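Sending over a structure as structure tokens; questions will come in a sec.
Heads up, one of the protein chains got dropped from this complex, but the rest are sitting where they should.
Each chain carries a letter (A and B) given by its place in the written order, and its residues are counted from 1.
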Amino acid sequence: MRQFLLKGAMATLLAAALATGAAAQTKTEIELFFPVPVDGKLARDMTTMIKEFNEKHPDIVATPVYTGSYDETLIKTRAAIKAGKPPAAVIMSANFLTDLVIEGEIAAFDDLIQASGKTNDQFMAQFFPALHANAIVDRKVYGVPFHNSTPLLYYNVDHFREAGLDPDNPPKNWQELIAAAKKLTKREGDRVTRWGIMAPSNYDYGGWILQALVMSNGGRWFNEEYGGEVYYDTPSMLGAMTFWSDLVHKHKVHPAGEQKGPGVSTSFLSGQSAMMLLSTGSLTHIRDNAKFPYKVAFVPMNVRNAVPIGGASLVQPKGLDEAKRKAGWTLITWMTAPEKSGWWSRATGYFAPNKGAYELAEMKEFLAKNPDARIAIEQLAYAKPWFATYKTVAVRKAIEDELQAVLSGKKQPKEAVAAAQKAADEILRPYVEQTALKLPATN
Amino acid sequence: MSRGRDAALPQGEITPWIGFGLVVALALAWCTPFLWMLVAAFRPDRFGSSAMASLIPDYAPTLANFVEAWESADFARYYLNTIAICGGILLVQIVTMSLAAYAFARLKFPGRNLLFHLFLIQLMLVPIVLLVPNLRTVAQLGLYDTLAGVMAPYFATAFGTFLMRQAFQTIPVELEEAALIDGARWWDLIRHIYLPLSKPALLAFSIISVTAHWNEFLWPLMVINSPDNRPLTVGLATFTRGAEGAQAWGVIAAGTFLVIAPLLIGFAVFQRRFINSFMASGLK
Partner (left out) sequence: MAEIALAEPAVQSKRVAALRLDRRHLLGLVLLGPSLVFLAAFTYWPVVQVLWQSVHAESRAGNVYVGLSNFAAIFGDAAFRRALSNNAIYAVGTVVPSLVLALGFALSLARSNALNVVLRSILFLPVLVPLVAAASIFLFIFLPGVGLLDYYLARLGIQGANWLGDPDIALYSIMALTVWKNAGYYMLFFLAGLQAIPPESYEAATLDGASPWQRLRYVTLPYLRPTIAFVLVIALLNVVTQVDHIFVLTKGGPSDSTNLLLFYIYQQAVEHYDAGKAAAATVVSLSFLLALSAFSLRRMDAGADMEGGRA
């Protein structure tokens, strides 16, 4: 039986070899791993894009491989590296780069950039400055920004009018946000039929939205220069956590417990919540599916306007042969050039990291037609790097677990941030001991 | 199951009819998720109102969700992969377990008892619990991201061996003796006497094995990377979850329906056999 299976496998291999034929010998076959941020439609858009790339580059055959969510894409990439089959390019969540560099899993692009006659600074200059920190580690370029996002306040214009609020004057700070949310919340007896505001707090999404609140509260979350420190037990974090908790428990304008991203957008689209904090990456999805007028605004601030960037960069694992590495680089630069960058931005709602995309006529026309997309870009001026540390996912989960406990009324914000700090320090400890706390022996 | 036996169990006597009413009510509750899936899959309006949850079908059903689901994910390919995985596992299992079952049922050899207990360990130490080391082994064998890698840990089956051993033991040993006198070899015995006479057990095992592997998710999720090698469950899961956005519930319902439809149809056709096979498997 095993022989039978083996024979079958050999026959398949043989057939595949015959089918691709002699031409394949000179072609470089590469894989691109990509997560899909919104829905199935984008997987098809990506396929269309790669098809065009293959037509324009007869010496390369790129295959797009859909790898699920951002977290799953990280897992799949690591599994592929371990199995000795690294893909030539991965659209990787921008905050995983630091971790991947620390673990020695991705390669810097510096030599490829130099070969194209540019310095790193010249190469990165084409992208918005807010994106640089998540793409560069130790002055080396490890990621090329592909599609990026920030959190955004979405609101239902009909609900604003109905509640006597001015839809052209959305809440700008936390005070106004609470006031508006109170007016927008509708109750039938004890039952809430419409929430004033909702924001996702599931793993991955919750940490990002919390970072937006922390930054709006003057905080930093993590040490941008060093992957071994996070600032969880700080006043800015405590304030942000308390604010979110108050929306739920004190003002009762936000549902209790963990909310999942899809639940939040479904709730907004079905008119059961009047405002939501969600990624700019969902703009196209909301635009296509909202049956009511909606608008977007900056994330309301307390101390300052500031939001983290989100989205993904293209990275390249180590361990590729030279031909695949070059072919991957060709694909990466092609995908991040102004034209493709702009096209992908219009298809998804993510903004285009390449500033050049906004100089193109079709982009100018698109923005004139869709003012919501323009606001998303304007907020970019206030954008800051996304938290990225050693073992980002675990360190993120340390505070997300506490956030979820706070939103469910299981813990007070003060004890939550202290517990999160303790858990995160524990996860970071091995790295810290090998770096910042590795001191010269004294004799 | 024989009707003669059933008659011995007068329904009202074992359970009062109130209990029966409760069971009917629960059966209704049991099929509600399927009902919603069907209604939602054919519902045109995905996001318009809060009535997405309504179980009352729309007046103008649409296939749009199916079209979108079919286009978003390569379900045809996933089907083939799942069929290949289930079929491949089953074929190898039938070979390995018949050989082992014959040895345990009819042969005497040193260490037989110890080996039998060694086999039984796998009843509990199912490959999935050992997914981390198994993944490493699969990668070392060069089977990472291949269908064979998904199948390999299941090629030996203690459960099947156990079931077949029992079936083989009921076959009169005289049949074997007669065949031996006619010059048959052991493989002739297994192929022409033991397997044909153990059809019910074989069928029961096949159905359980196929159902188990058709439904399996975590292990193929770990082993498979390329979309071309994804089985249905992994394809469905990657299809239902995006990272940062909303989900199209109608499309998800349609996709789910596509995944489970073949098993449901198979069940509708072979219902009795299905249930009987499962029942037979329960008798240790």
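Here is the rule we use: contacts are C-beta pairs under 8 Å (C-beta built on N, C-alpha and C of every residue); 3 or more make two chains touch, one makes a residue touch a chain.
Note that the structure is a prediction, hence the values are computed from the model and not measured.
Only one of A:79, A:197 or A:290 touches the absent chain when the whole complex is considered: A:79.
Across the entire complex, the residue among A:260, A:326 or A:355 in touch with the chain not shown is A:260. Listed by residue number, the positions of chain B touching the unshown chain are 1-3, 5-16, 19-20, 22-24, 26-27, 30-34, 36-37, 40, 50-55, 95-97, 99-100, 102-113, 115, 117-134, 136-137, 152-153, 155-158, 161, 166, 169-170, 173, 176-177, 180, 186, 200-201, 211, 214-218, 221-222, 232-233, 236-237, 240-241, 249, 252-253, 255-256, 259-260, 263-264, 267, 271-272, 274-275, 278-280, 282-284.
In the full complex, the hidden chain is touched by chain A at residues 71, 75, 78-79, 103-104, 188-193, 195, 201-203, 255-260, 262-263, 266-267, 270, 272-273, 391, 393-394, 400-402, 404-405, 407-408, 410, 423, 427, 430.
Everything that follows uses one rule, which is that only the chains that are shown with their structure count from here on.
Contact residues on chain A toward chain B in their complex (touch as defined above): 1-2, 4-5, 9, 31, 35-41, 43-44, 65-72, 76, 79-80, 82-85, 93, 149, 204-205, 261-262, 265-266, 269-272, 279, 281-282, 285-286, 289-291, 310.
The part of chain B that touches chain A in the complex is made up of residues 46-50, 52, 68-69, 71-73, 88, 91-92, 95, 135, 139, 144-146, 148, 222, 225-227, 237-239, 241-249, 251.
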